[in-house]
Structure formats: structure tokens, C-alpha cells
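The other protein chains are all here in position, but one chain of the complex has been omitted.
Showing subunit A:
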């Protein structure tokens, strides 16, 4: 090691788009030897995409990637990243659940070969686990599927720090402590400090800002696919970090469109996350637009699915009064019927009402499809065309039409605007407000802050439970972020 200033990784002008969505809009990033770099930002800021480019699992559209002095832009890939000593622990665990701890080590480290490899791999894993997480209680012969989620995370982390035949320069930890408890998380942070003191480098992504500030040397703040701030960690406070992550610009125009309080209607939805220990619950009145906020994957979708199931009468955690329709955000897995026409995809939720003499009336079906083609402006010459002939945004419109055309009094929206263009969004916002004024209730999970401004009330979720309820005049990006990132005083 030739001192602390040596640059291990340099990214220059990295751009990456997924269709119309720009995930990275020209990012420069530098990681030095012997430092822990914190990476923070709201969901969709581009952190994970950037790390995937760095670890070689995604190819950038543009930009240069230099690792340990070698330009590996052309040969970028997992193998190139690994041979240059870059290892990533992703949020989605990558262990094979049917294999043992030792066998999982072998999957990543090919050096464990020949007679007795299981024993050697197991011994190496136990040594590493002992180093990072003293008292871990994991046996190398344990099958991963039998381990708790926290122990799986520990195995994943230990495997990444294991050094065999390839050098180890940089370890990327993407939300490593999300499933670890306080004590184990502190063990990990202690190990990270020891690792960087020995000259290694770590990129730490975490939504726990205390962890970032106490562990990292420098902090990089990302927003909308760009790096907006880079400063030594000691120059940040929690407040200044939150402020840097979200724009503090007041959304005056958004505020004016937020619906007026509709406190008078009767309660039509009552739901409580299964893990909610305190008395909090989510409720929605007739005609209300209720937002579900917080970081992605913190239990919002799960609660919406439960409310949807409650309408079919088999759900202990939710009660609904009235019919429910669901607008999927994950079109492919939750929404679209790929073999069907646009019309069939829209009418499936309303078939009961389209019957004559007990049989579905094709003419009524065509009328409904045509009506919604015009009302929601689905861009197609023929509603009989396959749903997959539409662009993603127009497929999303068809899914909205499915819900809005139904008789449902309650519409559940599962972050449905992902990947939808601005024009469509505005059209749909207008329809949501108009339908709410007619007495429909909307539960709207969204990861885009601006959409929360259309809500009468917002519930903020963290780790599967509701942590805050904000009234219309309390909905500010800072309040939402503060609640999303809140951690127990420790």
C-alpha cells in the first residue's frame, strides 16, 4: 500500500437508462484505499444501479470504469470486477438456500478444490465469522435455508470478506444491516473500521444515517441519478444529511392541488400490519386519498395485498367495507395477462357486470373497452390488439382502466407510476382526484414524494410497520424522510 491517497476505483461520467427511465445521469465517483465511503440517497436515487455497474452485474451505457489503475470499461463484468478485487454484497441475498455454509463459500471461491475442500472452506468461513461476528453460532455444515435471515446475511458478508486466490480491495455493502439487530450491526461496523485500517476499502449503503456518520470517512449523497454532495463525514450532521438528500424546495403548486380534508365520510378501510406492535393502524374514509410512504419494500405492498385479500373475506389483519380493486406497480408479475387483448385485460375485473342472461356480452365488453380507450387515452388503433403491443406506460393505463372501470369503491395503488412518463402521470393524477371527489377511496403507495402531495393523509412505513401518520399540512419531504430513517436512540 502506498499510502491512504491511492485511488482504488474511479467512475467517470457513468450513465445508465432503463427504457425511458434515467437511473444514472453522469456520475463521477472515487474510492480511495483505506477508506469507508458512505453512499446515501432516497429510493430511486441510483445508488444500487451505480453499485451494480461497479460490481459488473450491469453494463453502463456511457462512462469509464477504472479499478486499481486498470481501465476495465470494455471488459466490465462480474469476473473482471472480482479479479480486480471488487466484491459486492447485494440487498437481495445471493446464497444458494439448498447448500451448506461451506458449499456456498465454494460457489464464490474456486480455490476451495480438491480433496477435503469442504473442510477447508468451512474452517475459513468459521474463522471469518468469528472475526466479524463473535458468538455467531453458525456451523459450516448448516444448510442456508435453515438459517434465520440475519444469519444468512452474516454468512453472505463473511463470504465476501474471505480472501482466497484473488485480491480483495473493495467490498460494497448494500444495506448490510437491514436484517441485523443492533448488536450484530455494531460488530459489523467495528469490523469495517478494522478492515479499512488495514488498507481495504468499503462502500457502505445504508438508510440508517447514524451508522453512516459513525462509520464512514466520506459521504456521497445521490439524488435523481447524480452525485449532489461529497464531503467528509464529520462535516455532516443528521439534519444536513437529510436536507442534502431531499430538496427542501416547497411544493407550492402541489400543495394547492391536495384535496381538502374529507373528515366526514365513514371509515371504509381498517388495516394493521402483522408486525405492528403498538396500537397504530391504517384507516381510510370514503372519498379519501391516503398515501403510503417510506422506503421501498418496507411493508406497504404487503399491506395493500392483505387489504385486497380482505375483500375476498380471508384476512385477519384488514377489514374493508366495499369492493376493492388493485392497480399493480409490478406490471409483469402482478398485473398484465400477457396472452390477452387490451380489452380483455381491462374487463377482467368487471365481467360480472358485463353479463347478459348469464353470459359475458361481447358487445358490452367492447363498449367498456372503447369508453376507457378514450377516457384514459390508451394509444392503440384497436383494443383487440394484444396487451403487449402497448408501451409500458400504456399498459399501465390499461391497468388503471381495469380498476377505475370496475365497481370497486376502494382502489389500491401499488406504486403504479414506476416508469410512467410525465404526461400520463398528470392525466392519472387528475382522474384519481376526480374519482375521489365522487366518493371513491384511494390507498396510494408511492416512492415518489411529489405524489404524496395529492394525498389527504400519509402513513410512513419502516421495517414492516407504520411509524408515522402525517396530516395534509404536515406532508413535507423532510418529515417523510425523517420518519423513514428514524432509528431507535442508541
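FYI, a residue touches a chain if its C-beta (ideal position, glycine included) is under 8 Å from a C-beta of that chain, and two chains touch if they have at least 3 such contacts; residues count from 1.
Note that in this section contacts and distances are computed from a predicted model.
The chain absent from the displayed complex carries the UniProt protein name "Ribose transport system permease protein", chosen from "1,2-phenylacetyl-CoA epoxidase subunit A", "Sulfite reductase [NADPH] hemoprotein beta-component", "Quinol oxidase polypeptide I" or "Ribose transport system permease protein".
Of the listed residues A:326, A:442 or A:485, the one in contact with the hidden chain in the full complex is A:326.
When the full complex is taken into account, the listed residue touching the unshown chain is A:388, out of A:79, A:388 or A:434. When the omitted chain is restored, the residue from A:360, A:377 or A:471 that touches it is A:360.
Looking at A:126, A:150 or A:351, the residue that reaches the missing chain in the full complex is A:351. One chain is missing from the display, and on subunit A it is touched by residues 305, 308-309, 311-312, 323-326, 328, 333-340, 344, 348-349, 351-352, 355, 358-360, 362, 386, 388, 402, 406.
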